[in-house]
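A quick write-up on the structure given underneath.
Yeah, one chain of the complex is gone here, protein chain that is, but the others are all in their spots.
Naming follows writing order (A and B), and every chain is counted from residue 1.
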Amino acid sequence: MPQGDMKQPLLRSSRRPQGPLSDVGTDAPLVGILGTGDFSRSLAQRLVASGYRVVVGSRTPKRSSGLFPEEADVTTQQEAASQADLVFVGLFVEHYSTLSELKESLAGKTLVDVSNGMRINHDGPSNAEQLATLFPDSVVVKGFNVISAWTLQTGPRDGSRQVLLCGDNVAAKTSVAQLCRDMGFIPVDLGRLSSARDIENAPLRLFPTWTTPVVCALSLFFFFYFFNFLHDVLHPYVVNGKNVFYKLPIDTVNVTLPAVAMVMLALVYLPGLLAAFLQLRLGTKYRRFPDWLDRWLQARKQMGLLAFLCAALHAIYSLCLPMRRSARYKMLNTAYKQVKDGPAEVWDDEQVWRMELYISVGILALGLLSLLAVASLPSVGNSLNWREFTFIQSRLGYAALVMATLHTLLFGWDRAFTASQYHFYLPPTFVLALALPCAGAAGPPGAVRALRGAPPGPHPPRLGAGTLHPLPAARGGGEWSRAHQ
Amino acid sequence: MPQGDMKQPLLRSSRRPQGPLSDVGTDAPLVGILGTGDFSRSLAQRLVASGYRVVVGSRTPKRSSGLFPEEADVTTQQEAASQADLVFVGLFVEHYSTLSELKESLAGKTLVDVSNGMRINHDGPSNAEQLATLFPDSVVVKGFNVISAWTLQTGPRDGSRQVLLCGDNVAAKTSVAQLCRDMGFIPVDLGRLSSARDIENAPLRLFPTWTTPVVCALSLFFFFYFFNFLHDVLHPYVVNGKNVFYKLPIDTVNVTLPAVAMVMLALVYLPGLLAAFLQLRLGTKYRRFPDWLDRWLQARKQMGLLAFLCAALHAIYSLCLPMRRSARYKMLNTAYKQVKDGPAEVWDDEQVWRMELYISVGILALGLLSLLAVASLPSVGNSLNWREFTFIQSRLGYAALVMATLHTLLFGWDRAFTASQYHFYLPPTFVLALALPCAGAAGPPGAVRALRGAPPGPHPPRLGAGTLHPLPAARGGGEWSRAHQ
Partner (left out) sequence: MPQGDMKQPLLRSSRRPQGPLSDVGTDAPLVGILGTGDFSRSLAQRLVASGYRVVVGSRTPKRSSGLFPEEADVTTQQEAASQADLVFVGLFVEHYSTLSELKESLAGKTLVDVSNGMRINHDGPSNAEQLATLFPDSVVVKGFNVISAWTLQTGPRDGSRQVLLCGDNVAAKTSVAQLCRDMGFIPVDLGRLSSARDIENAPLRLFPTWTTPVVCALSLFFFFYFFNFLHDVLHPYVVNGKNVFYKLPIDTVNVTLPAVAMVMLALVYLPGLLAAFLQLRLGTKYRRFPDWLDRWLQARKQMGLLAFLCAALHAIYSLCLPMRRSARYKMLNTAYKQVKDGPAEVWDDEQVWRMELYISVGILALGLLSLLAVASLPSVGNSLNWREFTFIQSRLGYAALVMATLHTLLFGWDRAFTASQYHFYLPPTFVLALALPCAGAAGPPGAVRALRGAPPGPHPPRLGAGTLHPLPAARGGGEWSRAHQ
């Protein structure tokens, strides 16, 4: 590979240092890097740009030196290890053993393990812990693996600047944390080296908190879609030989979506009620909840957002109805019939009122849900304090649930009780959709309040991947002193 | 309460340290905690996880020790007070007096007051200041009350990581700030201990900046709704005995919302003009504005967002119109009349043009407003520099106002001048709604520019709860040097 390539900065607006290095070399601290991979190269660039002196340990110094900024001193691994007190280990975990001959020169020094796991929660110890076992006399700090070579090169101005750290030695951790800050990152200390596993898993996650809610929403969708197919499409075909298969792309979907949204929304509030109930019965707030309830409570935010998504799609689908060719044709034919065999005056006041009411209530429900969705954006949610958060979650969230239920009830009107609606003895969808919410609504709001602020709302406080146990939330900063004694 | 409960981590993915504590106890700094409440417990967990040694002072060491991580040393208050140099006071403010016998052992040490107020701006000194009076020989730092026990336990990865601090002693504050960082929080120094009141109020706020704008929007809504009820519903009933009460849920709301949005939007731009006017008249940029104007200027962002909310709802309501049963019936009846008594060809070119125009202009106005709304999201707004921010606020914002006004004018067309529109001698709503905006539009954009970049736009720079005085904004980083001399 031609040397020139790395010499010439990867970025047009390079952050790499130019000009004399007079001061560096005298007062600048020295950092060592073992390994010459992409990450090592970018790390070297960034360190130099942050004014550190860098010594790189390579098995082939000559060949590698071209890959690094000229300010970095590329030498043998032995050299680098003996010179620097803080050493980044930029190697494959498989190659850690190759460093064994550096044991003495690395003794008492701080090793930073920047490696990533190959897959989540692989058996055996974390990479960092393996490194620690190989170098019992050195201090191992885990970190920087969540940062990409790319972020290192461009500098941390854009995007996440958090660097997760952990390690058993406080002093070492503090110095690495300071290094982070000098490079423009925000160190986040996750405690002892035993947390290395979590840190190594971090970059491997693929929406772990979303899988269950999404699966749940999808299965609900398919169930209701099939149900509506039987109820609205197949039944008229079988019974009256009426071909309405054209309903499949829009009408059927548009009856399915609100049902899914309704149930998902109910599933957001149910666990809060269950938790409150358990808590009231068990009487103590220190008893743990059963795992399934724990996981459920943790998935409320995602479920709430999926409910919102379905509701929003439902709104768009509904708005599209009058625009369709089919609607147009129907209208024309009705008009034609009107004229041919009258009656002239068409106006069913009940139907008019029913529709005006459920539409306006539905719009309000959607409005409330979108407020909740906005409040669940990290940057917005973080600007709320506990009281505000709880207000939005439990008050607004509950109002949204009630509105949505009312919307469905008004839509249903009296049709739940007219036999004609029961095709194949199947009730109309809205009846099914209402089952859970009504159960939820039946749940005493007192129970909710009993949670003492624990949001039964769709978006548990400040949690992305974080687990949520409602009680500590309830005993949060805003109230701790009241809980004191 | 069974000991096991706290031993077993509250979180599945616990951050609590495992493994040998070899190094801690030797080099780790020692932190004291007085009190055994939930917050104290979580604090202890977090400190241990961050590699600190913790000594807890309890009135009942034996009973309490079970509540704390085993790494923490639970002893008498006297013991804890004498051992640690940095002591968290995890007590109810009412119980501060019970610590009086610790005066000597706490002398010269740093006390961290983590308590919250019971209600906003209660009389008398802040909790922290009370503590300072009780311990004149100790240094009091206020902080951590905005953090919940829950955030302490899960670690600060999710949600707001800012810890507001204040205190009169720089050294003490610096060490507490460092402690913050080691725990993964971001300390924000609010200056002297006299700011403790603000910090204690922080977790008690309930959308203080929103109350006035929301009240204002609601009262506007009710006024216009009642007005439209008289104008569009009651009048036809009284005069022609025509029953159109079905209009209440949607039509009337849909005439009310745009009026509210229009007025709110005008209210966003008016104070900027007033400020510019005052400034031009008073001639100096150092004279303060009257309080009411100050508060008004500070509420612009919220007013702008509420205006956007109303506009968005107005859009959805309008889109629902053709979908309604009532619309369908009307159409059918008209079709019937058409056929019965002709004329065959129905086409009023003026009406067509009017509607095509005001719809498309309305959509553009909504588009601009949503850009403003997005730019007011913290994470987006913060990525803008002053020039960009001012551009969005004063240029786009002004364009949105103009578009909205145009939308209303086109909607009104010539109907402001047809007597038939004046039911009960009341003008049509859009006439009222236009009054303010036109006043605003009349205001010289020169005046706006006179604010030298002070956004007359709905979303004052970077402000959540922050007050906004337009002039300093105008002298912001982007321009200070020009303002220099």
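Methods note: a contact is a pair of C-beta atoms (placed from the backbone, for glycine too) under 8 Å apart; a residue touches a chain by one contact, two chains touch by 3 or more.
Since we're looking at a predicted model, the values are computed, not measured.
Only one residue from A:Val339, A:Ala416 or A:Cys438 touches the chain missing from this view: A:Val339. Of the candidate positions A:Phe68, A:Tyr317, A:Trp353 or A:Phe411, contact with the unshown chain belongs to A:Tyr317. Residue-wise, the contact with the chain that is not shown comes from A:Leu377, picked out of A:Leu377, A:Leu396, A:Leu409 or A:Leu432.
Seen from chain A, the chain kept out of the figure touches residues 1-2, 5-6, 8, 10-13, 15-20, 22-24, 27-29, 35-39, 42, 48-52, 90-93, 114-116, 144-151, 153-160, 181-184, 186, 202-207, 246-250, 253, 309, 313, 316-317, 319-320, 322-329, 331-333, 335-336, 339-340, 377-380, 464.
Those residues of chain B that touch the chain absent from the view are 162, 164, 168-171, 173-174, 177, 186-195, 198, 284, 286-288, 294, 315, 318-319, 321-322, 331, 334-335, 338-339, 344-349, 351-357, 359-360, 363, 366-367, 377-383, 385-388, 391, 461-467, 469, 472-473, 475-481, 483-485.
Note that in this section only the chains that are shown with their structure count from here on.
Averaged Cα coordinates give chain A a centre that lies 23 Å from the centre of chain B.
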